[in-house]
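Every protein chain but one is kept in place in this view of the complex.
Showing chain A:
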């Protein structure tokens, strides 16, 4: 399998006061291949979200190297990073991060606003229906997202993350705000996406969910190590 992500000696330091710093990540090394389904587990404050943000190009590391599709992310401009986020990365967040007073359709199509290529944009617009069907949301297309249940909102968020057919899906506690039954539903969606070949990283507290994944990374106090390989 082709390497999608390579991380070497990566660390992240947050300055919090003039002479105080938080070492959120310390010398992290791993590689991820295309088609992997990975769980990142760890206690609260261990640095899981920090890692995911760096992988998702919404934050940058303090030291170390991060290669995405063989591309060194360091030193990229704001514009280039935004383009990577738009084209190659799909985010699914714990609190869904949807625009509240937009319809389902408008939320899902929002990433296309930042696609400059008109042909590509129109082509992807056509994916909307298949995507909503796959996520069982076609009936709610024009409904306002405020009126949806948590599980439905998360499905809209997944649809939005997938509309640009990204290389990887990054999910930060996607089931954190959902009850067990709904969590299962969301997980089965992620599983079926993985079966289709999508690379997915899931940050979670829930060991049951982690066990369903191919590989499990554990972060302890900023140090990452792989727990087992199934």
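By our rule, a contact is a pair of C-beta atoms (placed from the backbone, for glycine too) under 8 Å apart; a residue touches a chain by one contact, two chains touch by 3 or more; residues count from 1.
In this section, contacts and distances are computed from a predicted model.
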Fill in: Identity of the absent chain, which is to be given by its UniProt protein name, from "ABC transport system permease protein", "3-methyl-2-oxobutanoate dehydrogenase (2-methylpropanoyl-transferring)", "Multisubunit sodium/proton antiporter, MrpF subunit" or "NAD(P)H-quinone oxidoreductase subunit 2"
"ABC transport system permease protein"
Discussion item. Touching the hidden chain in the complete assembly: which of A:55, A:98 or A:219 does that?
Written reply: A:98
Fill in: Selected residue (touches chain absent from view) among A:53, A:125 or A:205
A:53
Response to the item:
Against the hidden chain, chain A presents residues 49, 53, 58-59, 78-79, 81-83, 85-87, 91, 93, 95, 97-99, 101, 110-111, 113-115, 160
